[in-house]
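This is the structure I have questions about; it appears just below.
For this depiction, one protein chain was excluded, whereas all remaining protein chains were kept in their positions.
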Amino acid sequence: MLNEKLSEEKVFKDPVHRYIHVRDKLIWDLIGTKEFQRLRRIRQLGTTYLTFHGAEHSRFNHSLGVYEIVRRIVDDVFNGRPEWDDEERLLCLCAALLHDLGHGPFSHSFEKVFHLDHEDFTQKIILGDTEVHAVLSKVDNSFPKKVAEVIAKTYEKKQVVSLISSQIDADRMDYLQRDAYYTGVSYGHFDMERILRVMRPREDQVVIKSSGMHAVEDYIMSRYQMYWQVYFHPVTRSAEVILTKILHRAKQLHHEFYSFKHNPIHFYSIFEDELTLEDYLKLDESIILYYFQAWLEETDPILSDLCRRFMNRQLFKFVEFNPNIQMMTLIELTTLFKKAGIDPEYYLVVDSSSDLPYDFYRPGEEEERLPIHLLMPNGDLKELSRQSEIVDAISGKRRTDHKLYFPLDLIEDLSTKRTAKKRILELLNIKK
Amino acid sequence: MLNEKLSEEKVFKDPVHRYIHVRDKLIWDLIGTKEFQRLRRIRQLGTTYLTFHGAEHSRFNHSLGVYEIVRRIVDDVFNGRPEWDDEERLLCLCAALLHDLGHGPFSHSFEKVFHLDHEDFTQKIILGDTEVHAVLSKVDNSFPKKVAEVIAKTYEKKQVVSLISSQIDADRMDYLQRDAYYTGVSYGHFDMERILRVMRPREDQVVIKSSGMHAVEDYIMSRYQMYWQVYFHPVTRSAEVILTKILHRAKQLHHEFYSFKHNPIHFYSIFEDELTLEDYLKLDESIILYYFQAWLEETDPILSDLCRRFMNRQLFKFVEFNPNIQMMTLIELTTLFKKAGIDPEYYLVVDSSSDLPYDFYRPGEEEERLPIHLLMPNGDLKELSRQSEIVDAISGKRRTDHKLYFPLDLIEDLSTKRTAKKRILELLNIKK
Amino acid sequence: MLNEKLSEEKVFKDPVHRYIHVRDKLIWDLIGTKEFQRLRRIRQLGTTYLTFHGAEHSRFNHSLGVYEIVRRIVDDVFNGRPEWDDEERLLCLCAALLHDLGHGPFSHSFEKVFHLDHEDFTQKIILGDTEVHAVLSKVDNSFPKKVAEVIAKTYEKKQVVSLISSQIDADRMDYLQRDAYYTGVSYGHFDMERILRVMRPREDQVVIKSSGMHAVEDYIMSRYQMYWQVYFHPVTRSAEVILTKILHRAKQLHHEFYSFKHNPIHFYSIFEDELTLEDYLKLDESIILYYFQAWLEETDPILSDLCRRFMNRQLFKFVEFNPNIQMMTLIELTTLFKKAGIDPEYYLVVDSSSDLPYDFYRPGEEEERLPIHLLMPNGDLKELSRQSEIVDAISGKRRTDHKLYFPLDLIEDLSTKRTAKKRILELLNIKK
Partner (left out) sequence: MLNEKLSEEKVFKDPVHRYIHVRDKLIWDLIGTKEFQRLRRIRQLGTTYLTFHGAEHSRFNHSLGVYEIVRRIVDDVFNGRPEWDDEERLLCLCAALLHDLGHGPFSHSFEKVFHLDHEDFTQKIILGDTEVHAVLSKVDNSFPKKVAEVIAKTYEKKQVVSLISSQIDADRMDYLQRDAYYTGVSYGHFDMERILRVMRPREDQVVIKSSGMHAVEDYIMSRYQMYWQVYFHPVTRSAEVILTKILHRAKQLHHEFYSFKHNPIHFYSIFEDELTLEDYLKLDESIILYYFQAWLEETDPILSDLCRRFMNRQLFKFVEFNPNIQMMTLIELTTLFKKAGIDPEYYLVVDSSSDLPYDFYRPGEEEERLPIHLLMPNGDLKELSRQSEIVDAISGKRRTDHKLYFPLDLIEDLSTKRTAKKRILELLNIKK
């Protein structure tokens, strides 16, 4: 199976990479599994489509893209290099294709509310009783475990790991370009063809020939702009806040023995912390949207209101919030909301976004990140920020933003509570 | 309300038109209605995403695009022309935005199985008790009716109608480009900017200055290629066939009092031919996918098998089929399928695709189509195919393709029915 | 030398193909020859830049592009196929790179006036005492001759020839895309990547797998549009007419022993029909423009006026002309021009453009053209126009346009010759 090829190469038309090429029977079979096809029903960018209407693409889409980038690296660039062990080729391709397999619907909110981890589920799918596992096992019994290790970054050969997860990996290169393409923003462009051509495998990492430094700078800048312009867009975060609160509310109602008109059967095991892999795999975004639509008719006013907001895109408004100096304001607002009959637990939310655009190596720190190394003409390795002034300028500098979200419409409707309304608007700095 | 402007123009980032500009409060309010937001949950290209994985975009996406094209025509090109009545501007914009409002989930299959018509529903939504109706009524009481008439092509001023529905309208110009963008195919490109600049309103139609003829030729060719390369792609049709059969089966089971494990509550009124507007508006593609997933567990083997095929993309195979000379083959296959225990009603399907790339005027014929007229330098009008050799070459020529779909896997599994299997494969021209 | 590789692959950044890759030392050395570098001083599209200001690119540019397309075919697609002889690889690459080597400045006009043929010069450069010849001879003594034969289409192995010259060759695929890119027109796009992937070498030709037929249709349509929208653009033709007349005039003056203020030294041998290869290679477009600028100051009014028109883009106007029914008009105009003192030999010019977009095989005819063959799934070959309705519609249909060019400004200045002026304008159908 390791080297079994399709009788004719299969291609997928892809708007980002033009074509995605599949020659290995193993890859073709993996794509055909139901666990992989399920990724078609999970959006790559969660609630972002409510801000950028073009961004409706799925994780299926992105997973093929990551696979194709790795395929180009291993087949066109690394092929035949002495430092590169040909046996690892298929391992890389499988890990690239499957790296997002465990994502659930609207992953980030879901994981936060229910204390789940999509990486755990990726491991479980690869190692459990699944079609994916069956296909991988055809190589040999130990193969699924190796693929799982590459994705978990515990695989011993680190150059394999770093193709999939590092500060310049195939995952990031695909999503920056793909998300830029689908949203239509002008960020996200960099010369990937050049970066691929200058990648070189070294003992424990993949390095970049120094002649490609400027393409890497461009990639780092693209990433920076995509994070702040797209991924952390405050309108997207508003939808995310509402989504989170819907899930919270439903869980709470379940524990309070609320009588649902439309029973959350698919959520029982998750509400009870008894989620099985089989249950998890049934969850996708159509299921979630099905429930949200059904819950529009629930009698609980908070649940139905939040669902209405999400389905019809009636989102929360926001103001900047500085936790260092505005905690008293938040406390006063909380009190005022309660007085006004707007439950602050669901309707007054601080949300924070934070990103570290690039970091050099800080051994021992939490979330240790492997730096990007340049391969100099004389064979030395130099860490990127030592060579690039631009990268140095932003290296290691974490940027964090906080915003306070609230339903402006509800506040404006507080006609019988003039004083509270006036004070709330004052504290939120909203001029009428 | 007619001329009420937003205090600040709103823009949507759009990958096809770069930006979509909204200045009119009416348009902004229409976009915010729940009936319009519902279009986010209906894909523009139905099952095409199972062939072209990039094509996951919604009708919401496309509707904004059509609006933007019309906006550019009326604000940048027609603005100030004596033949153009400024009062019709908003009517055009609304009709453009709302023209697809009545589409249901996987429209074509749905309409076919349940004898529905999305155009009827568009009318009902605009004229019924909806948020869209409420917003349109703010202009005046007769305004919703006018918008409905433009979409129904019955509005008296034909130049308004032809911007939205003609052989070169904003609808087609958007979807050709948008579908090409999302699928990633290289067809679908033409010089829209040029076409827009040479459009001119005339009494009862919109004409094209003859200097823009070549851009129009290119558009006609793009349309031709998109139909045959994308819209009629046989793999997409295969998914469509399965989808249709699932709906058929569920309806039939309902009428046979089959006891569903998962009751098709959302389908009751449609199965009983008692569909209300309210019920219709609850139907979207997440609902459909929810049921398909649930039905995987039904005991009816046909329903669960077809759902499995759709959800996990295990589609039917196909061969070319010529109804003129292969009817006897089809009859024999039907008999053989029955003998083999494969129900031919669900598993042996002829599907036909047919397109007329462009047509000149054939008065009195069914589906009368308005031809494209060129405005010559001397002020005369000439029908396009009289001026363009290329368009003339394909004008009025209908092309039709038929294919026969079947589950090759089931046939190959007929181990105990060797003779039937052999003969079936022979008739289907499949070499083992 | 045949297989000598560069120690490190060289790349050129190319806007059309992204990168052009050179691994063979032979190719690198050919690019460095002075005869090849000379192509930087000859524009790809002659006078087109006076209509499409973006089209200032050189034949150097295009030649690298043709080389790259052939390289991708032979290295990525044909590599390893049994029908493909690896020894021919380098021959193809050299022929692709050098196929335009003999072009002179503003080739078409130049060849027409002086009865030259750039293909002859390509042969002479490859076979003569040149740097190109010296480099090619390093492979072996017979190699230059073989390269020359491929370009001359006399090489025995026709599949090699057809990569460079056929109805779907690397030359055309490059120039359609490149000229579209530089002019900025929206025609000229087709899915070359797909066409390359479905090309297959057969005994005496290169055929296209039938699954790629639509990409080929698109290419044929691109070609059609580029010819009529760009290459035959009447404003470009106007500049071409003037250019031709300048060269005519200078030659005539030379033969009449006119005393040039600025002696046309570079033209002596060409005027006297004694052009040597060495003289020819000195001619490039800077030389031509140098003389045109110098001749602005000549006392011959026709030469200086025509040069002024060319340099400052004061071109001739044109009207449609039908030689079948307007010959008498032309004769009358000729007489009137003479009377008015405007020399009709230089100022009244009929120019014809003619193209045959695609042709099937017509054995024995002049300009026999090899048709495009599709390779059907069953291994048969079918001629393209038998399979494609669109290609069939335009196949074998020659389109010819005639225009009459004249200096409207001179005619309008005929203030003392009112009657002649009035009649001329009348015959030219120009309304004042």
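We call the chains A, B and C, going by the order they appear; numbering starts again at 1 in every chain.
We adopt the following convention: a residue touches a chain if its C-beta (ideal position, glycine included) is under 8 Å from a C-beta of that chain, and two chains touch if they have at least 3 such contacts.
These figures come from a predicted structure and were not determined experimentally.
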Residue, one of C:S259, C:N312 or C:N429, that touches the chain absent here: C:N312
Contact residue for the chain not shown (choose from A:D85, A:E111, A:D218 or A:D279): A:D218
Touching the absent chain when the full complex is considered, from A:S142, A:S186 or A:T334: A:S186
Touching residues (missing chain, whole complex) on chain B: 11, 18-19, 193-194, 197
Chain A residues that touch the omitted chain in the full complex: 185-187, 189-191, 194, 214-215, 217-218, 221, 224-225, 228-229, 389-390, 393-394, 397, 399
For chain C, the residues touching the chain missing from this view: 12-16, 18, 32-34, 37, 40-41, 49, 52-54, 56-58, 60-61, 64, 181-185, 282, 284-290, 293, 311-314
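One rule holds in what follows: only the chains that are shown with their structure count from here on.
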Whole-Å separation of chain centres (CA-atom averages), chain A against chain C: 52
Centre distance in Å when chain A and chain B are each reduced to the mean of their C-alpha atoms: 32
Per-residue multi-chain contacts in chain B, two or more chains: 185
